[in-house]
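Starting off with a structure, shown below.
With one protein chain held back, the other chains of the complex are shown just where they sit.
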Amino acid sequence: MRYERPETIEAAIALLADAEAKSFVLAGGTDLLVRMQNDTFEADLIVDIKSIEGMDAVTQTDDGFLIGAAVSAAALSENAALVAEWPGVVEAANLIGSTQIQGRCTMVGNLCNASPAADSVPALVAADARVRIAGPDGSREVAILDIPTYPGKTSLTKGEIIVAIVLPKAATRSGDAYLRFTPRTEMDIAVVGVGINLTLDEGGVVAAARIALGAVGPTVSLVEEAAKALIGSKLDQAALDALASACSAASNPIDDKRGTIAFRKQVAGVLARRVAQTAYTRAGGK
Amino acid sequence: MSSIAVATTINDDDVEFLCQPDETLLDVLRNRLGLMGAKEGCGTGDCGACSVIMDGRLVCACLVLGAEAQGRTIETIEGMATGSELHPLQRKFIEHAALQCGICTPGFLMAAKALLATNPNPTETEIRFWLAGNLCRCTGYDKIIRAVQDAAAEMRGEIS
Partner (left out) sequence: MSFDAAYQSKVLKSVGTRPLRPDGVDKVTGRARYGADFNMPGQLVARVLRSPHAHAKIKSIDTSRAAAAKGVKAIITAADLPDLTDGNRSLFAILDNCMARSKAMYDGHAVAAVAAIDEKAAKVALQLIEVEYEVLPHVVDVDAAILPDAPVLNDTIFTKGVEPIPKTPSNVANQAEFGHGDVEAGFMQAEVIVERSYKTEQTHQGYIEPHACVASCNTDGTAELWVCTQGHFVYRQTCADLLGLEVSKLRVTSSEIGGGFGGKTHVWAEPVALALSRKAGRPVKLVMSREEVFRASGPTSATSIDVKIGTKKDGTITAAQATLRYTSGPYPDTWAEIGAMTSFACYDLKNVKTVGIEVIVNRPKVAAYRAPSAPMAAFAVESAIDELAHKIGMDAVDFRIKNAAKEGTRASYGPIYGPIGIGPTLEAAKTHPHMSAPLGKNQGRGMACGFWFNFGGQTCTDLNVSADGTVTLAVGTVDVGGSRASLSLIAAEELGIDYQDIKAVIADTSTLGYNDMTDGSRGTFSSSMATISAARNAIEVMRHRAAMMWDIPPEDVYWEDGHAVAAGTKHGNRAPLSVKEIAAAAGNTGGPIAGHSELVADGAGVSFATHICDIQVDPETGSSRILRYTVIQDAGKAVHPAYVEGQYQGGAAQGIGWALNEEYIYGSDGRLQNPGFLDYRIPVCSDLPMIGTQILEIPNPNHPYGVRGVGETSIVPPLAAVANAVSNAIGLRMTHIPISPPRILAALNDAARN
């Protein structure tokens, strides 16, 4: 196995594109190094992208934020402008693992690990974030939802690297939030995760809504029916009930060591209500 | 697999070592550098017993490759005391009986040090959530929290 630390994105792409067998990108390493502990893990190449310029930067642009692939969750929470504009995204990233993990883990890594339970992904989907991909055939930008295809699998092709997350500028009178359910208060994988981004009109009525669910299907999903339940409402009881029902109905979870199907479906609805209320308040709704 | 030469700073000392590409910083510290204060409780970042501070951030040494230490600054438990003078956190852990078996103690001390560096006056809740990545099976955490609170007060210059 080789460890490489290229200083340009081109060099990183070349390394990955030329690699004959199993190769991995290393940013925070909090998933990759766990996999490496496994007796059956095999890798020929690990490409550490942290020395590439810009990878550890959060840049505010006219269109929003550009978050480098190696920015840790802890660094996100230290960026006041980002926290003010996308509190839900930042709080989601800072629910991943422990303080120790948050010092290393990245949202891109969380996305590329392709776990349906990834905390930051529903929040990013709700925020309508995109990713910037660099590869042997040039760059492209795709929606977050297009990356994970199945637990542990992504749509990235050989040699491709996600270089940044592109967060749009938050709309006026909008707010986002994320909540997850875990048995413990910390150090757990989401049993259900819900990310919501709401935009209100001048009268405090929900004009746009994006609602994403995690850990209740093979990939994170965007629930259109749930958005419909809220649009046009001021989050009255009927709208929240409809939201909860839509989220429960859209959940297609499995029974596993972390939760049952019935539990996940029910709690998806419960969390959705709570997250919607936080997002609504953050958007300025009363 | 050929070894990688790494130059780094550990506890203010320049250190050079060779490691394998897949070797963790924890294994380097323990097996190559004789710094056995960081403990392996799980190897998967779930227990915090191997906590060290890298470039000012608290990390699990088991989830860092040795090769990644190149050019970085690393603090371990071995560098916490100043000569023969214990750090206030170390002293308070002993005074408050905040350790029983002691295997988690180096990790807790590094984590608490990182906390107080950014938040000198944390609430009990803030301490508890910051330290949630450090498992202790002996104490029920009660005396650990008290020791951190007391050390923080002393470090803020309040009489304790």
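Here are some notes:
Order as written gives the chain letters A and B; numbering starts at 1 within each chain.
The rule is simple: a contact is a pair of C-beta atoms (placed from the backbone, for glycine too) under 8 Å apart; a residue touches a chain by one contact, two chains touch by 3 or more.
Being a predicted model, the structure only gives us computed values, none of them experimental.
The chain not shown here is touched by just one of B:10, B:116, B:132 or B:152, and that residue is B:132. Chain A meets the missing chain through residues 37, 39-40, 181, 183-189, 191, 256-260, 262-263, 266-267, 270-271. Although one chain is not drawn, its touching partners on chain B can still be listed: residues 20, 30, 35-44, 46-47, 49, 76-78, 80-81, 86, 90-91, 93-97, 99-106, 109, 124-125, 127-129, 131-145.
We adopt the following convention: only the chains that are shown with their structure count from here on.
Chain centres here are Cα averages; for chain A and chain B they lie 29 Å apart. The touching residues of chain B, when paired with chain A in their complex, are 1, 4, 21-22, 24, 43-46, 48, 51, 54, 57-60, 62-65, 67-68, 70, 111, 114-115, 129-134. Those residues of chain A whose C-beta lies close enough to touch chain B in the complex are 1-3, 5, 26, 29-30, 33-34, 36-37, 43, 46, 48, 50, 72, 74, 97-101, 103-104, 185-187.
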